[in-house]
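The complex appears here minus one protein chain, its other protein chains still in place.
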Amino acid sequence: MTSDLHKPGAALAAGTSADPWATPPADPDGETYYLNMGPQHPSMHGVLRLLLELRGEEIVKCEPIIGYAHRAHEKMAENRNYMMFLPNTSRVDYLSGMIYNIAYCQAVEKMLAIEVPERAEHIRVIVCELNRVSSHLLWFGTFLLDLGGITPFLYSFDDREQILSILDRVTGSRLTYCYGRFGGVTEDVDKKFLDETTAFLARLRGRMAEYHALVTDNVIFRSRCEGVGVIDRETAIEYGVTGPTLRAAGVPYDVRRAEPYGIYDRFEFDIPTASGADNLARYYVRVAEMEQSMRIIEQAIAKIPDGPIMPEKALKRFKPDVGEHYFAVESARGQFGIYIVSDGSDVPFRIKLRTPSFSNLACMPDVLRGTMVADTIAILGSIDIVLPEVDR
Amino acid sequence: MLKTLSDLVPNVFLAMLLAAAAIMAFATVNALFLVWLERKVSARMQRRYGPTVVGPFGMFQTLVDVVKLLSKQLISPKDIDKPLYHLAPIVVFVPVVLGLSLFPIDKSFALVDTNVGLVLVFAFAGMGFIAIFMAGWGSNNKYALLGAMRAVAQNIAYEIPLILAALAVTMIARSMRIADIVEAQGSFPYILVQPIGALIYYISAVAETNRAPFDIPEAESELVAGFHTEYSGMRFALFFLAEYTNMVIVSMVATSLFLGGYKGPLLPGPVWFFGKVYFLIFVMLWLRWTFPRLRFDQLMTFAWKVLIPLALANLLVTATVLKVMS
Amino acid sequence: MSDDSPQRSESLQRLYDDKLVVQAEVRDHAQGGFHESCIAAAAALPEIAAKLREDGFYLEMLTCLDRRQTGEEMALIYTFNRFDRAHRLRVESPIAAVAEWRGPAPAPLKGAAAKKKAEADKAKAEAAAARAAAGEPDPDPAAEGASIASVFRSADWYEREVYDMYGVTFAGHPDLKRILLPEDADFHALLKDFGRIDEAETTLDDQRPS
Partner (left out) sequence: MALNGAGKGPELKEAAQPALIKKAQGAPGTLSEREEAQLMAEAEPFVRFHLLEDLLNAARANSLWPLTFGLACCAIEMMAAGAAKYDLDRFGAGVFRPSARQADVMIFAGTISRKMGPVIKALWDQMPSPKWAIAMGGCTIDGGPFKYPNQYAIYEGADKLVPVDVYIPGCPPRPEALINGILELQNKIKAGRRFKPSTHEGPIPIAKAERTNAPTGRKVKG
């Protein structure tokens, strides 16, 4: 059961794993061949590896091979106390790190029944939704990059930088935020933050019109997206697909509505859905979601009260009661669930991270069958996966 | 009267040597300039600056890149098809250089002048894809092979509308000598007579040069680097050089056939000629940095079901009109 | 097990009536995030999953708990949920220990904690005895899980992950192999006696910046 592989350098000395390029034997008829896509491939979103069996350019079989970004988050959680796991959370999914970070705080707060001050709740909503917008913007760019359009990628990064610098001022980091604390947030926001956010929303609205002109109405873009990569409701249930990918199949499932957490039940927002279940539908849903996030941010800014951002008594060391808790939030990619089991000590007995990309990626073998190589990239781009989140 | 190099230089070998030197110099300098231009133009379209550090406005950036590529290790992967792999970068470069020599840059000067100039240009252009297929096949890499297969299919498909569009022009000009075609364009360029032909030609030309949105043979996000995935150092640079020179050739053809070549008021011929050529190249860059990439089957559908019928119809209409008018 | 209020959902009641699950209880969602919970034998899982699939559930998560240190069995935790409304159903399935516990014995509890633990254990044992008396014995820990990948294809990867991390095998899985760790790894990473921090030469405190 045990191995010395965990000793530093042992695996290296042993020559590490089996042949990393081992592919199955060729088809005896010579009709199909295997193509090893990844782990280093410009469109594999990091380190995904797809083992494709191709006939010409048509995919006969596809096997995603994951684990190249496995970083032992869950093992680390069992080895350190609740507070010390906090920095890990935003590194699970670095694109919506804030949402994950806050979600973990909220899960632990639920366990300990901690009241969060109103102001902190509003700040959390604002930063989480900003993070969602930035994640969708990055998706927008990389999706177009996968389709071969390079300029939209740089445009969206330009806008994303605005969000990052807004969040950077308050949280101190650009990507891997550790802003949440059990009971509140680390840092209060000032008027400048709110003003900058309002200004950014106005700017982004103007920019969205530009994006629509550049991308949405583009003939080539539409022909690459329409009817490609259909993930319908049945497939979604089969694989537990959530998030924009599910909503593009016409299912209005959003954890913010289904099981409202934080103060999301106080905001007015729609759950955008589309009916096509294809790449274009997912594109529409994400773009519409950015709009809804902006609505939520505006409401939160309008309503944000004055007051403390942490409870009176700050939590240092604590031991939750024996029990188990499941806490779900809507991340930018779908339902992110944290399953915490406590054995009464200050170290979690088990933290299972139910990450949306894991399920969303699992349906690839079904969805990719019969498509072309170029579509593979497009579909993979459209479902928006983050590999370290899949591998944890 | 049109003068060629052999008219100016009596010794034929000296003329050949001079022509080769001139073309090589032009091709290299032009590629250096174009790559820099592309990086600058794309940067400006993308709210960036592009190269700024090396030289004024970063102009020596590509020169530095080439020097670096020259000094890189040349890797020959295992299990390659050696002759094909090693020959491909040279073969890809030869035809584009030959093609360059055929264009009259002024009323009175062209390096080489033949009465089948247009045919030669297309013949040379066709050779480039043999080189790409050699590279793809010889590399023993599946991405390269896929890229090569795409390149060949694409080339065959787009060469037809390209030539059909040019054919309509030769019918009007009643010559295949490029200088004659330019001269035949009198006071107005053929783009006014042949607007559809010009459009078909330009679209096909972009596809011929493997540039986005038709860059599927080297589609970066799909096939890593396509047919030149396994090429390093100067061999890779030669593919790059060929691609950019190819852009110039198709733009020169377009300029000569549709835009009146060196003709233009006030300014001297070469200025007009190169001005038009670089404008067309700029449009190519513009297209590349604006559009996403087509899918392979869409690309083929577009060629066979849209461009070729359209080009045939254009040819038919042109022929009918010419017959009626004569 | 008394059928007291709050009312079980139809789906869970059906499973309970078919004698597929025991300890079918309604939980407070606001408290623990689960709407309902039950315990089932591993072999019954495919049937349960099929029934839930008919009712419109999807497999939300599958994981495993390694409780060998305290002398208990391991357990597979399935959660099912619905898209039309939130309804998180937790199904626990006991699994026999995949290997003998090699780590240290649990630290003895002291004072209030020990008392609390003893009370909880006692209550648990009494409840189990009561259920056994009522003809509803708790399922025995199974030697291996039963794959539900034929019902929910998402289970394919989840089961591979549990196999990878805990070494629990699943009968009927189409292709049970490692998913996250390298294929030649010879350990199961999330077992509590693997890679224990207290066995390491340095402790976390040594690594903290002073």
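First chain written, first letter: the chains are A, B and C, and each begins at residue 1.
The rule is simple: contacts are C-beta pairs under 8 Å (C-beta built on N, C-alpha and C of every residue); 3 or more make two chains touch, one makes a residue touch a chain.
Because the structure is predicted, anything quoted here is derived from the model rather than measured.
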item	value
Left-out chain, listing which of the shown chains it touches	A, B, C
Touching the absent chain when the full complex is considered, from A:50, A:95 or A:301	A:95
Absent-chain interface as seen on chain C, which is shown	180-182, 185, 187, 189, 194-197, 199-204, 207
Hidden partner interface residues of chain A, rising order	3, 5-6, 8-9, 11-12, 16-17, 20-21, 39-42, 46-47, 67-72, 75-76, 79-80, 87-88, 91, 94-95, 138, 153-155, 157-158, 160-161, 164-165, 168-170, 172, 174-176, 181-184, 186-187, 310, 314, 387-388, 391
Hidden partner interface residues of chain B, rising order	39, 43, 46-54, 58, 61, 64-65, 67-68, 71-75, 220, 224-225, 228-233, 236
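Convention: only the chains that are shown with their structure count from here on.
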item	value
Arrangement of touching chains [line / ring / star / complete / other]	line
Two chains sharing the most contacts, counting C-beta pairs only	A-C
Centre-of-Cα separation between chain B and chain A, whole angstrom	43
Averaged-CA centre spacing for the pair chain C and chain B, given as whole angstrom	65
Separation of mean Cα positions, chain C and chain A [Å, integer]	26
Shared interface positions of chain C, touching two or more other chains	none
Of all residues in chain B, the ones touching two or more other chains	none
Parts of chain A lying in touch with chain C, wherever the complex brings them together	1-3, 5-6, 16-18, 66-67, 70, 72, 74-75, 78-80, 84, 110, 233, 236-240, 246, 251, 253, 255, 258-259, 322-328, 335, 337, 339, 341, 344, 349-350, 352, 354, 358-359, 362-363, 366, 391-392
Residues on chain B engaged by chain A in the complex (per definition of touch)	42, 45-48, 142-143, 146, 212-213, 215-216, 219-224, 289-298
List of chain C residues in touch with chain A within their complex	29, 31-34, 53, 56, 58-61, 63, 65-66, 77, 79, 83-86, 88, 90, 99, 102, 113, 116-117, 120, 152-154, 156-157, 165, 167, 178-195, 197, 204
